[in-house]
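Yeah, one chain of the complex is gone here, protein chain that is, but the others are all in their spots.
Entry: chain A
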């Protein structure tokens, strides 16, 4: 079940990153919002990983090379703008993907139908913040543009086919997904008075091999923290 792992790991890893914000958010309302999104994603991860096996075994006992998440979601939080841009890139993708899966008749249709409502909220949250930050102050504009540039190279990976997901009847056409995503993200970014990277910077469009278990350096440290306690007590129940 490669596809369940791919989708489940995306949700698990991004949820973990958002969990790192707890107690550090710029305003109390964002403590609530970021935790809420993290919880939705964790809920999705648990359902998806359970389709592939035992959720805790998969989360806590796999090594780095066995994780199938996108490199985008494992990127460190950076500042609030960096986190929000990561949310924008991912949640627009996830929303479009889940809408299509929900409309199809593949194995993920029922799950996608439930999750799509949560993801629509995540997308709205990210888009609203990109507008505020891009069209806010000079500093917020600069930081958000920096986030868009830095994370751009991880976006191409979202449009590589995933075995078991991009089957006939699943409703997913990666090329159509890519075009729709690009249109939606461009619209938000332009309304926010920002620019998507073009020219040489966009050479990274197709980079990334998280689906093949090839991750970036910060990921190993992230799962070391995540797995440490569980691994220290083999066989224990919690």
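The criterion applied here is as follows: a contact is a pair of C-beta atoms (placed from the backbone, for glycine too) under 8 Å apart; a residue touches a chain by one contact, two chains touch by 3 or more; residues count from 1.
Just so we're on the same page, contacts and distances are computed from a predicted model.
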Using the UniProt record as the reference, specify the protein name of the hidden chain from among "Light-independent protochlorophyllide reductase subunit B", "Ferredoxin-like protein", "1,2-phenylacetyl-CoA epoxidase subunit A" or "Electron transfer flavoprotein subunit alpha".
-> "1,2-phenylacetyl-CoA epoxidase subunit A"
Residue of A:140, A:155, A:170 or A:188 touching the missing chain in the full complex | A:140
Spell out the interface residues on chain A facing the chain that's missing from view.
-> 12, 16, 19-20, 22-32, 35-36, 38-39, 42-43, 45-46, 49, 55-56, 59-60, 79-80, 131-133, 135-137, 139-140, 143, 225-226, 228-230, 233, 235-238
